[in-house]
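All protein chains of the complex are present and in place, except for one that has been dropped.
Right after this comes chain A.
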Amino acid sequence: MKVLVAVKRVVDYNVKVRVKADNSGVDLANVKMSMNPFCEIAVEEAVRLKEKGVATEIVVVSIGPTTAQEQLRTALALGADRAILVESAEDLTSLAVAKLLKAVADKEQPQLVILGKQAIDSDNNQTGQMLAALSGFGQGTFASKVEVSGDTVAVTREIDGGAQTVSLKLPAIVTTDLRLNEPRYASLPNIMKAKKKPLETLTPDALGVSTASTNKTLKVEAPAARSAGIKVKSVAELVEKLKNEAKVI
């Protein structure tokens, strides 16, 4: 079966971002960018499905600026077969991305679409669910285990109180949680080979999708800073402060 994996180019998770002085957004100039960590897990899961003989082809798709090609090449180096970039310079909402992914899925007809559970920049946690709604497919969100058998997929999900397993008819949408797998590193020969793999570029217009949004970001501010704390010398002093100064115990 064919697996479609969506990846997003985001600021590297180790970077401590700064808010721009004019409050228009965060400063991403000259900041290290990477593949969203949850998307790496999605790519890894697709590659493992291929290694098990479940998946026959892995198509990786990204929606974003021209530079997102770097993240698609990374996915190709990890084992994806070909890549599609839907080029868009604007900052798209999750709904717009879901609509574009739906258009790509309609063309590609995958049996399984794997996405990360959330992107670490917008922290929305929406796209997979929205894509499932638009396609009319079942959704296995926050997956920690994925097992395909015949025309169904069993997905174990991380929920607030523990874990839940659901069974979905294929085609289906899965979004990855941290504990689904440990992503591999791309080897140098594979990075070289990835440069020769096909990468197709599309535009929202070519896919016939409107990316208009009902959400508008008015401003972006730094969070309120915490006032500086103190270091105590002993446990006794800590307990005394908590009882008499902070009055929390």
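Basically, contacts are C-beta pairs under 8 Å (C-beta built on N, C-alpha and C of every residue); 3 or more make two chains touch, one makes a residue touch a chain; residues count from 1.
As a working rule, contacts and distances are computed from a predicted model.
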Protein name (UniProt record) of the chain left out of view, among "Na+/H+ antiporter subunit G", "Hydrogenase", "FAD-binding protein" or "Protein translocase subunit SecD": "FAD-binding protein"
Hidden-chain contact residue, picked from the options A:M1, A:M33 or A:I120: A:I120
Hidden partner chain, touching residue among A:G53, A:G161 or A:P189: A:G161
Residues in chain A touching the chain absent from view: 11, 13-14, 16-17, 19, 26, 93-95, 98, 117-118, 120-134, 136-139, 141-142, 144, 154, 157-169, 172, 177-179, 213-223, 226, 229-232, 234-236, 238-239, 241-242, 246, 248-249
